[in-house]
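Removed from the display is one protein chain of the complex; every other protein chain stays in position.
So that you can tell them apart, the chains are marked A, B and C in the order they are listed, and the count of residues begins at 1 in each.
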Amino acid sequence: MDWLQAFLPLNLERLSVWIGVLCTLAIYSLLYRENPIYRFFEHMYIGLAAGYSLGPLGVDILYRYWIEPIWIQGYWAWAFVVPYGMYLYFIFSERYGWISRIVIGTLIGASAGLFFQEFSSRYLPQLNSTLQKPLWVSDANPDLTYGMIINNILFVIILLSVLTYFTFSYEQRGPVKRVAIWGRWFLMIGLGAIFGNTVMARMALMIGRIYYLLNDWLLIRVGGG
Amino acid sequence: MLSVDRRWLYLILFVNIVIFLLAPLRMPASISPPVQKFYDEIEKLQPGDLVMISSNWSASTLAENQPQLEAVITHLMRKQVRFTIISIEAQSRDISYRLAERVTKEKGYQYGEQWAHFGFVPNLAVAIKGMVTDLPNTIKQDVRGTAVAELPVVQGVKSLSEYKMIIDVTPTGSVPVWISYSPKNVKILYCPTSVMAAEAYTYLDSGQIKGMITGAKGAQEYEQLLGITGLGAPFANTISFSHLLIIAFILLGNFAMLMNRLQARREA
Amino acid sequence: MSYQHAQDNWFAAIIIGFIALAVLVNILRAQLGAQLYIRRIPGLDAIDEAIGRSTELGRPVTMIPGLTDFGVVAVQALTIFKYITKQIARFATPMRLLSGNPTVFAVAQEAIADAYNEAGRPDLYDPDNVRFLSDRQFAFASGVAGLIQRERVAANFMFGEFFAESLIFAETGNMVGAIQIAGTISFTQVPFFVAACDYTIIGDEFYATSAYLSREPVLLGSLVGQDIAKLLFALTTLGGVIAASIAGTDAPIIKLLGQPGGWEAFWKSVLQGGGQ
Partner (left out) sequence: MGVLTNLMAQQTIWRLPEESRVLFATLIVAGAFVLILGLIPVLQTLPPRGRRAIIVTVTFLAGLFFAAEFFLPVDWTAIFPKDDPKRNFLTPAIQPAQNVLQIIGALALGLGTFGLVRLHLRNTVQRRAQWGYSIVLLVSFVVMATFSILNTLAEKKIVERGPMLERGFSILFDYTLIQLDAAMFSLVAFYIFSAAYRAFRIRSVEASILMFTAMLVMIGVVPLGAQISPALPTIANWVLAQLNAPAQRAIEFGVGIGGLAMAIRLWLSLERGVT
């Protein structure tokens, strides 16, 4: 009886747990098949998510970067930004549709221009750290062990063979083809490793959900402790 | 076996997890070096030292982050250390506040005197910079609406640099932010989820992080060091057995495929 | 370890300049009529097969750029979708493009309308078929999963940047028996696409896709330039590890090759070395 009283949604805290459980079970019902309950929650989910975004990603941004600078701080030049961005809204018009491409062009140009910094920041340090792998023991690198040497040689071989596989502009044949096939196999090792490593994190997600169902909803102690 | 309906697979996985969560099964874990370092760092603290816990997880990563946070708070209370908690989102504030309240109540730790929750800050980098220069005015109020300047636990504390340690319990990439902006004299310890851990080894090597508890597995090791029964052990065991289940099914599938092939060859 | 400006290490400007030159020269060569080759990419040959099947079954084709932020990757994904749309316009096969980023959605509207125009079937374009579902990762995933199951799509194309939701799309697509072709630059999601899709376009095959599909000289030329750039990276790697073996990993020449601040360190050591 005590359990039942604690279990039923008789106060706000219990009600919140019941809502959460209902959401979870409705989503899980997709595993059986697509059904009206899932459909109901899916549409609710998208509606909620779309509504939520308007606050932090719509109103907040416009207020912070447009309204505040103009009306409170008095930087008048910002006034032109929103009308210019509004050109985007002509996208649905057949006659004026091309005007939206001016704004799209701005966005494309900006992302192209920004890519130079991204390329340097993201890929050049990686190139550099690849170079810090000596292939034999010498006085220049006194701390090196033979184990590390083998790892380094392997690293360079794998890198170069996978890179060979990802060339397109000539026909791969003879030794190049063999190297490319090895590259593809090394690639499969990498992909398998990622798959195996991700399983743990995904299982943890579901364990968290089932723990919530058992502990918070059904009030069962977990772990036998 | 080859064309088994995938719904059976789902059901088996679900039941498997429920069983191993409920079974009172304890498999001892071997303690990994980052967890041992984490433990040793907290052991070095003196009663009354101040520790900041940054807790940024919510419902999704509960299985990995909740046992970590519970074990860490238990250890801090055992060392009679003062601690404050901070989050970057409302939902992680609520979940960590509820959890800390439950765990501290069990041990008779006083809110306001020995620990406090600072609520959430929207922008972590800005908040850290602010806490370094003027902590009470950056946070302003704790989660219960008391002015930070009036909380006994941080009485007279003006800056984050007066803390001894920062512990980041998180599923996101917040630790580089703490490393970049927090004072150099404050040690940083890290409790990531298992996917985030791989990227953190460079920080561990360079000493920017002093110790690390990885996911539920790390929490299990930590519980073992503390000698407590927490959620880490059942969660980590359940993960082990679900992996075993998947591997068993992969092998079964291959076995069935080979059998089919043999039969087809015999018939031909 | 990051670059704020090219001056952090002028090596960045040199290498970008070299790649740009290699790409632009080869584009010019191609435009002047040089015959350029591109090797086979198996997954892309299957696009027509997948479209054909959709047409036969009369069930829709879905195109998913995922949650890709607007940028270079998104534009490439939309270029591929534009090509696919042009193909399906010929058979009047129904299509859905589902985006998780509003800016990508806006540009996709324009690109798909264009595709129908270029295929000579502007009457088939319906703006409601290009949809923005949600910018929230799993709300988007739930919408896509629901739609794939409800409409029992016959072909599912996923191109762009993907995160943990990739497997939800790929497995639901597999469940309804759709032919699935995925292409992504997100290395961590490739294993899931490989496991659940019929064909997976890996890494920068993604950028080679439009060249392969359209055989436009500009794109083929660019591809030659990219291969030259890869050769440059490979040679730098080889030269660098040999230099590191001889001179040590802390040598200024190693710092010069890509480390921020390496340019100054290198020239300082050269000048000091000269003085000794």
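One rule holds in what follows: a contact is a pair of C-beta atoms (placed from the backbone, for glycine too) under 8 Å apart; a residue touches a chain by one contact, two chains touch by 3 or more.
Bear in mind the structure is a predicted one, so any value in this text is a computation, not a measurement.
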Determine which of the presented chains are touched by the chain that is not presented, and list them. A, B, C
Mind listing the chain B residues that contact the chain we can't see here? 6, 9-10, 13-14, 27, 29-30, 58-60, 62, 90-91, 94, 122, 194, 198, 217, 220, 236-237, 239-241, 243-247, 249-250, 253-254, 257-258
Identify the residues of chain A touching the omitted chain, counting contacts across the whole complex. 16, 19-20, 23-24, 26-28, 30-31, 39-63, 65-66, 70-77, 79-89, 91, 95-96, 98-99, 101-120, 122-123, 126-127, 130, 151, 154-156, 158-160, 162-163, 166, 183-200, 202-203, 205-206, 208-209, 212
Residue ranges of chain C at the interface with the undisplayed chain: 3-7, 13, 16, 19-20, 23-24, 27, 70, 72-73, 75-76, 78-79, 82, 99, 102-103, 105-107, 109-111, 114, 127-128, 130-133, 135-139, 141-142, 164-165, 167-168, 170-171, 174, 185, 187, 191-192, 194-196, 202-204, 206-208, 210, 216, 218-219, 222, 225-226, 229-230, 233
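The rule is simple: only the chains that are shown with their structure count from here on.
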Most central chain, judged by mean C-alpha position against the global CA mean: A
Could you tell me which chain lies farthest from chain C when each chain's centre is the average position of its Cα atoms? B
Please report how many Å separate the Cα centroid of chain B from that of chain C, as a whole number. 35
Could you list the positions in chain A whose residues touch two or more of the other chains? 198
Any chance you could list the residues of chain B touching two or more other chains? none
Write out the stretch or stretches of chain B touching chain A in their complex. 7, 10, 13-14, 17-18, 21-25, 59-64, 66, 193-195, 198, 215-217, 229-231, 233-235, 238-239, 242-243, 246
Seen from chain A, its contact residues with chain C in the complex are 27, 30, 33-34, 38-39, 41-42, 45-46, 48-50, 52-53, 57, 88, 91-92, 97, 100-101, 104, 107-108, 111-112, 114-117, 119-121, 124-125, 127-128, 130-136, 138, 140-141, 152, 156, 159-160, 163-164, 166-172, 187, 190-192, 194-195, 198
In their shared complex, chain B is touched by residues of chain A numbered 20, 31-32, 197-201, 203-208, 210-212, 214, 220, 222-225
